[in-house]
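Of the protein chains in this complex, one is absent; all others appear in place.
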Amino acid sequence: MDTTLEQHEAVTPVPKNTAHTDTEVSVEFASQWRLMWWKFRKHRLAVVGLIIVVTYYVVALFANFFAPQSPKTYIAEYVYSPPQQLHFFRDGRLAPYVHPYTYERDPLSYKKIYKVDTETFIPVGLFVHGDSYEVFGLFETDIHLFGAKEHGQPFYLLGGDTIGRDLLSRTIFSARISLVVAWVGVSISMTIGIILGGLSGLLGGMVDNLIQRLIEITMSIPTLPIIIAIAALVPIDWSTLRVYTIIVLLLAITGWTGLARVVRSKFLVLREEDFVLAARLDGARSIRLIFRHMLPSFYSHIIASITLGLPGMILAETALSYLGFGLRPPAVSWGVQLQQAQQINVISNYPWMLAPAIAVIIIVLAFNFLGDGLRDAADPY
Amino acid sequence: MRKLCLYLFAILLLIPFGKTVNGQETYHESPMLTALVEAGELPPVGERLPTNPRVVEPFKEVGEYGDAMRMGFVGNNPGWGGLWYVTGWENLASWAPDFSGAVPNIAESWEVSDDVREYTFHLREGMKWSDGAPFTADDIMFYIEDILFNVELSPAGPSADWLPREGAAEFRAEKIDDYTVKFIFANPYGTFLYTLPQWNGRHITWFPKHYLSQFHADYNPNVAELVAETEGAEDWVSLFNIKASGPTEDTNNYFNNLERPLLFPWVPTSVLGGSTEMNMVRNPYYFKVDTEGNQLPYIDEVIGVSYQDDEARNLALANGDIDYIKDATGREFFFDALDSGAPLAMSFWNDEAGNTNSIHFNFNTQDAVLAGIFQDLNFRVGLSHAINREEIIEIVHQGQGIPAQVSPLETSPLYNERLASQYLEFNIDLANEYLDKVAPDRDSDGYRLRSDGERLSFVLSVPNSEAWQANWVSVGELLVGYWEKVGVEALLDAVSADVMTERREQNNFEATIFTGEGGAGLTPILQPRYYVPGEYDSLFGVSWYYWWAGAQDAVTIEPPQDIKDLRVQFEQVGQQPTQEAQVAAMTEILNVAADKFWVIGISRPGNGFQPYNIRIGNFPDQWIHGWGEGVEKITYPEQWYLKQ
Partner (left out) sequence: MLKYLARRLIFMILTVWIITVIAFVVIQIPPGDYVTNMVTEMMSQGSDRIDPVVVDQLRDQYGLNDPVYVQYYKWMKNIVTEGNFGYSLTFRRDARVLIIERLPMTFLLTSSSVLFVWFVSLPIGVFSAVKQYSIWDYLATFIGFIGVATPNFLFALILMYLSYRYGGRALIGLFSSEYVNAPWSWARVADLLKHMIIPVIIIGTSYTAGLIRTMRANLLDELKRPYVDAARAKGLSETRLIWKYPVRYALNPFVSTIGWALPGLVAGEVIVSIVLNLPTSGPVLFEALKEQDMYVAAGFILVLSTLTVIGTFISDVLLVILDPRIRLE
């Protein structure tokens, strides 16, 4: 699990001297960031990745608005209901609607057999009134981007879950926890990685040796026992989110080694450079030296590393849920949702329950492409 | 050569004069054993069977011998994974297939004194352990005298789950002759016979003296040598426990000790470990025959296949890779598979349980104010009225079952209408009315306030790591929603079963959801956990239980006098000599349970399903399923057979 995080950044020399093409002329006048952007733009998949990532974060931030329903709202009749088909035109006019379902139960298997009730129309619209919610604790509203025009009518574009809640809404809400928690984890492991890698590269000698050994030990210790230990240790009144944050911290604590090695090798080169030497002679303390003088020279690499570390965290969240040590209901995350889908019974009968997996695959791909592009662009000269 | 001739002569002699059933037929055996008999490795079937073997009537037809049945289980423990229920579990008595009562099994017959204090058991003459050594009254006496009453093996005094705590030290057993034992209890013990077929009765015929005495200090002065050479043994007591899988050791560890003699239809021949499979082979000395004199079991071998995850096991069954699994999940999947031609057959079972779930509020919880609220009947009644049971049935239980409290089933002589149907109505106003008596004030969010001004909020711990707990979290999520509507905040806390065990051992939970045993027949007496405090699973009074059980920990709380009196009153149920008297006495207890309303129930369970490979013959189409009933054991797996 942890290893998806560190992957192979450790041994990745960053490409240098990328071919200069049509932008050659203006290069001399462009800032570094602009150069990077030009370079980045060329990686089409990375641009797509960027758009997707931004979209995800916007949707997650305003989940209440984008989701047609609250993640708790349920209709008993829509347990495991298949996705409703969205129709746009009615009687030749643009008037989106869905049909509700009626159902019977198979007398032996108890499986619900849903029938589309084509007689009844549920008008669908933009900016409709639905479940009310608070916006950042400031004011209360009930406006949703889209949904059934009449509050309380069934609107299940991705189908219903185990207790008849809207899968689409829940998948949107899941993005919140999954994306935010991943950020926390990655930032922490990056910080540790930079500080320890930096010290190791900068100071060398005994410190370097010690940190090298620490990296080796951390890489060889399986994280699984640690996670299990922590999961069992937490007090009963802790919310699952808090528990999970602890687990993420642990993943972070074990996941810093990759970046540390990159930073170290970078610093080994950098410390010989004049400006560092100058700062040193000037008496700058090590940490200050790292953050003020040396890091800015390869921010881009760090951004790339963060981008590439995030998908590992997101996947780790689903994996932990599978093993029973991740987030648990009532928390809403992709892992929790997929936990309900990890049965042959569900895969064969209610495959739409896998929708959160699609969301995971897309964002992980997007992060990877984005990171790839950033890395290509990292050294635009 | 001469020896072989002798054997052949003996066999020739024996065939025409073989033992008979009902004085007419000869016994028959599996061809697999005939080969061994012919090779001289085994005595003939007539000598292996007791003079009066137990005759089992096949459920559907007389079966065929042979073949290996593959059984899938999840985890590393074949016994608990399901093999104990199918290949083990032979006690003095067993249940009749329709659960109508205890019938003779290892015991050929028994007599009970009028005061139900003395039980005389007649064993089967000539019955043998799986290694061929005779099984006699000495084995039972070895258990009673050298294990139960041995101060080192039972340091806390004689304690067994078939022996009432009250008067345990005065219990004694007498050997009348090699095949007759008499049990004499200190107090009347009218329900003893119901204990015998159950898990609780397993130890009585569990300990082979001829094998185990070598590990017993009283019998083997040099036992220290064996201790030294045995991995994991610290002293002779732990050595004995390891080798015997008892008395304190988990019984199902016998799957790890291949040399231990057993009385079961199949005995293990390989252990689980590197491979994902373990093997069992028929016990040539098994003491049962069918109506035509064929020695049981029909099936020659059982192969236990270990899975790490339920889903692979389900697929393997649908695939035909394995023949049987305990606790199948995914009803729709299996019926689909059946329709699409998977090699499956389907059986249905009626759940023993009186309810799908019991909701416990921990009266002993460490927060005194909360404990006070929990103990208030109005609180529980209010919350019960706030539950929309029809909705839970629709959402969680696939529309099966009817709303009910935890109570004996309608078919049971113990059915108690008040207990079953009180406080069932889903009525928010009524719920609020009751709750207003407990906590009328509310905070700005609409939640009720406790007497100390804090929000009335508790943690609802829901174990959800086992397959059979799969839908409990859904129930929990719905409950949280219902109770929020009446101003009570429940915080859902989904935990693994292990963590939950830890929490109950430390009295570190506020409310929880558990099973609903104690529905069918007399099971409310045998499984009284939700009708009277003082049982391990009476989670509403977890520290009271620890007080009765004599735990030394800080978690014990002495129950108030009326609860103690109730417990004494319950102990008397088991002392009643006749079933009528037992039912009458238990009815009193159930009336108190109705008054006290210990736990909140949801609904009666719907019917269960059991898929199995179509080649298994003699599996019942309909059966009663419950722990007290022996789960699979009540289907007599020894008479299952594999169709060619």
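Order of writing sets the chain letters: A and B. Residues in each chain are counted from 1.
Convention: a contact is a pair of C-beta atoms (placed from the backbone, for glycine too) under 8 Å apart; a residue touches a chain by one contact, two chains touch by 3 or more.
Owing to the predicted nature of the structure, the values given are computational and were not obtained by experimental measurement.
Screening A:E77, A:E150 or A:D372 for touch with the missing chain picks out A:D372. Remark: the omitted chain is touched by one listed residue; of B:E38, B:E57, B:E125 or B:D161 this is B:D161.
Remark: the omitted chain is touched by one listed residue; of B:V237, B:I325, B:V488 or B:M586 this is B:V237. Checked against the full complex, the one of B:E38, B:E292 or B:E505 touching the unshown chain is B:E505.
Touching the chain that is not shown, out of B:Y143, B:F183 or B:W199: B:W199 (per the contact rule at the top). Residues touching the missing chain, restricted to chain B, are 70, 75-77, 80, 155-156, 159, 161, 199-200, 231-232, 234, 237-238, 241-242, 248-250, 253, 256-257, 271-277, 279, 305-309, 311-313, 315-316, 318-319, 321-322, 466, 468, 497-502, 505-506, 517, 527, 529, 535-537, 546, 549-553, 626-628, 631 (touch as defined at the top).
Where chain A meets the missing chain, the touching residues are 1-4, 6-8, 10-19, 42-45, 213, 216-217, 219-226, 228-233, 311, 315, 318-319, 322-323, 338, 341-342, 344, 347-348, 354, 357, 360-362, 364-365, 368-369, 372, 375-376.
Everything that follows uses one rule, which is that only the chains that are shown with their structure count from here on.
Once the centre of each chain is set as its mean CA position, chain A and chain B turn out to be 46 Å apart. Within the complex formed with chain B, the chain A residues making contact are 72, 74, 76-77, 79, 105-106, 108-111, 162-164, 232, 236-237, 239-240, 324, 328-330, 342-345, 348-349.
Looking at the complex, you find that chain B touches chain A at residues 310-311, 314-315, 329-336, 346, 391, 394-396, 398-400, 459, 461, 464-465, 471, 473-474, 476-478, 480-481, 491-496, 498-499, 502-503, 508-510, 606.
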